[in-house]
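Every protein chain but one is kept in place in this view of the complex.
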Amino acid sequence: MKASTLANLLETHRPGYSLDQIFYTDAGVFAAEWEYIWKRYWLFAGTTAEIPKPCDYFTYSVQNDSVIIIRGDKGEVFAHYNTCRHRGSLICLDESGHAPKLMCPYHQWVYNKDGSLFKARLMPDDFDKTSFGLHPVHVRVANGFIFISLAQDPPDFTKVLNDYEPFLKPFRIDKARVAFKKRYTIRTNWKLVAENFRECYHCGPAHPEYCNAVVGANLRESSDEVLAERKVEWRKKGLATETVDFENDSFHFAVRYPLRPGVQSYSLDGKNVCIPMGDHRDFDAGVLGLVVYPNFWMDAVSDYMWTMRVTAVSPSETVIDLAWLVDGKAEAGKDYDVDRLTTFWKITGEQDWALCENNFKGIESSRYSPGPYAPPELEVARFVDWYLDRMREGLHESVSI
Amino acid sequence: MKASTLANLLETHRPGYSLDQIFYTDAGVFAAEWEYIWKRYWLFAGTTAEIPKPCDYFTYSVQNDSVIIIRGDKGEVFAHYNTCRHRGSLICLDESGHAPKLMCPYHQWVYNKDGSLFKARLMPDDFDKTSFGLHPVHVRVANGFIFISLAQDPPDFTKVLNDYEPFLKPFRIDKARVAFKKRYTIRTNWKLVAENFRECYHCGPAHPEYCNAVVGANLRESSDEVLAERKVEWRKKGLATETVDFENDSFHFAVRYPLRPGVQSYSLDGKNVCIPMGDHRDFDAGVLGLVVYPNFWMDAVSDYMWTMRVTAVSPSETVIDLAWLVDGKAEAGKDYDVDRLTTFWKITGEQDWALCENNFKGIESSRYSPGPYAPPELEVARFVDWYLDRMREGLHESVSI
Partner (left out) sequence: MKASTLANLLETHRPGYSLDQIFYTDAGVFAAEWEYIWKRYWLFAGTTAEIPKPCDYFTYSVQNDSVIIIRGDKGEVFAHYNTCRHRGSLICLDESGHAPKLMCPYHQWVYNKDGSLFKARLMPDDFDKTSFGLHPVHVRVANGFIFISLAQDPPDFTKVLNDYEPFLKPFRIDKARVAFKKRYTIRTNWKLVAENFRECYHCGPAHPEYCNAVVGANLRESSDEVLAERKVEWRKKGLATETVDFENDSFHFAVRYPLRPGVQSYSLDGKNVCIPMGDHRDFDAGVLGLVVYPNFWMDAVSDYMWTMRVTAVSPSETVIDLAWLVDGKAEAGKDYDVDRLTTFWKITGEQDWALCENNFKGIESSRYSPGPYAPPELEVARFVDWYLDRMREGLHESVSI
């Protein structure tokens, strides 16, 4: 896509309305998003709970890049491009594993966990091993949440680390147990998922289970009173309650909001589904909600944490990876039942995938025209503004070069 | 595809020969066809027999556009683009159903059957509902056959309505029963299907069942005498017999031709497969054949009607939707057996899909070269000429703009 074409598209957007079709369906726009957003910002990869021991690793594939995330001997986290410096083969073939050294399966070049080349057999004597380490990927760990960036010079992550610390510390993610993971591949644009998860205009009719758990989600009742009450209690227990607002020049937010009185957890019957997680001592932490654009969503209640990693594959395809984390000491079958733990978000998530797929199909119509956001969709409009600004920014910088 | 490239292709066609490869395989040509033919002309969507009651609807998907066809309270037929004016979601998710109001499943905007917006909850007071009705689609009903046009200003349909009236009236399609439907997705170009259905040069060897039923189809015998005899009888019964010729400036035709003496219907044994349809009182109506370019074919005998809706998906993919209609009072298991009713056209159709797929594969060869049509393929040549003229016309108009 020509820079002038994209610039024109960005200029003609009508504020307060949904985006033009081309932003959801066009391969050229998608390529620009990839450069200006996905390869510039921080992507949630997974949690340290998935790689508890040194030499544990997992891989994360974004577009054509497979990234190895591996624990060092001191608990540190390294990230490398999963492509051998010899002839380019994938090194780690599995989505997760344990490897004291990283050995390429093709010609057995061997790398250390920090990415440096350990051994390349039969190479000439003058071969300079130090020039052939694995290409590094930036990595940051926010209380157990691992974020990577494919950028050369990624944006500062300090504010996210600081803002999230008080919210996340009590969950003790580094010691948590990954109780279940599930992958969905859905036919929709990634931004429609992002939009869906920023408004509850659809919740009343679409999510009866969610509305049973969360006060006010149906937009037919106020949650103000309950929230005020709970905040007092939460503060007494030392739980963070100060909302981290999403600002146009940031890319994250955090909020704690109340469950319906008497509801202990995200579950179909409102009762807890596991023992309290980490430092929590009861089932009264409400819901902690986090978002880091473009690919991370998380909701945590007192007894479990649900992470959503969104990966854009093409304009029309998005992969959703869900994980359920519980306290590290919790035992399956005793302290939690996997079905009971996961049912609530499977049901709610699958309702959303269908909405997002139908939204995309309708947008593909030659007669789709952007429509006005309703007042309860304010945060969607803010996301769209953020998105457009990032695109303008990226375009501006790339044209300047 | 550049206008000059297409213009050049259209100019260099050798009359009386099949089209160049590029017309069958190229995405640019396909896009031009879409603009100049599929989005300008009338497309067969289905029959009123499929939506007998007010609020009954079905959807038809052409390229990225899903269209809702719904019966109004007075039996009238409305057609709308299936995309919500709020954020674009599909409204009707099923291929058919019954809906007193059309409600979007995402945020519950509600539309009337005529497409006007009935309710949009939580929108501001100054929101102007009248500006957000569903985008309309042109619709015409020819004695129960529903045609739509995605054009802004479609060609006049009056001549088709008038020409078809005497042929179709006796079948009473509005009261008919849809006995069976079947969909095929085949790997071929839509024009090869159109060409296949305009000549019987292939019938003798390829369609033994069809040739058993239709006198002269094998090109080894004359049907003149039988036709002359039958015409006299048909006229006595008030059946229309005047062929509606396909003219280069029209897009439809109609013809009645005889079955082999003693054959009552399109069936493997030549016997009728249902009670006479509509006003027919015997099994001597011969075959009524209709074509409306680019997507409608129909053959009707005295006891049933077979419709073929052709939908171009891409240069190499075509969807074929078949429907078998019988008299509205006919009961399955008593007056007809579904297998017996449908076998003849399943066999004959599937023979044709194979021919069309093999034709396409051969045309994909780098060494395919257009070949001469044989004398019995005159109507194919006329279709090709019509097609080329429509493309020239569309190109001319779009360049003029």
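As written, the chain order gives the labels A and B, with residue 1 at the start of each chain.
Please note the rule applied: a contact is a pair of C-beta atoms (placed from the backbone, for glycine too) under 8 Å apart; a residue touches a chain by one contact, two chains touch by 3 or more.
What you see is a predicted model; the values in this text were computed from it and never measured.
> Which candidate, A:21, A:47 or A:83, sits in contact with the chain we can't see?
For the chain that is not drawn, the touching residue is A:83.
> Out of A:105, A:208 or A:261, which touches the unshown chain?
The one listed residue touching the chain not shown is A:105.
> Touching residues of chain A against the unshown chain: what are they?
Listed in rising order, the touching residues are 63-66, 81-91, 93, 105-108, 120, 122-124, 127, 132, 135, 150.
> In the complete complex, the non-displayed chain touches which residues of chain B?
Touching the missing chain: residues 18, 195, 201-202, 205-206, 219, 355, 358-359, 361-376.
Throughout what follows, only the chains that are shown with their structure count from here on.
> Report the inter-chain centroid distance for chain A and chain B in whole angstrom, where each centroid is the mean of the CA atoms.
48
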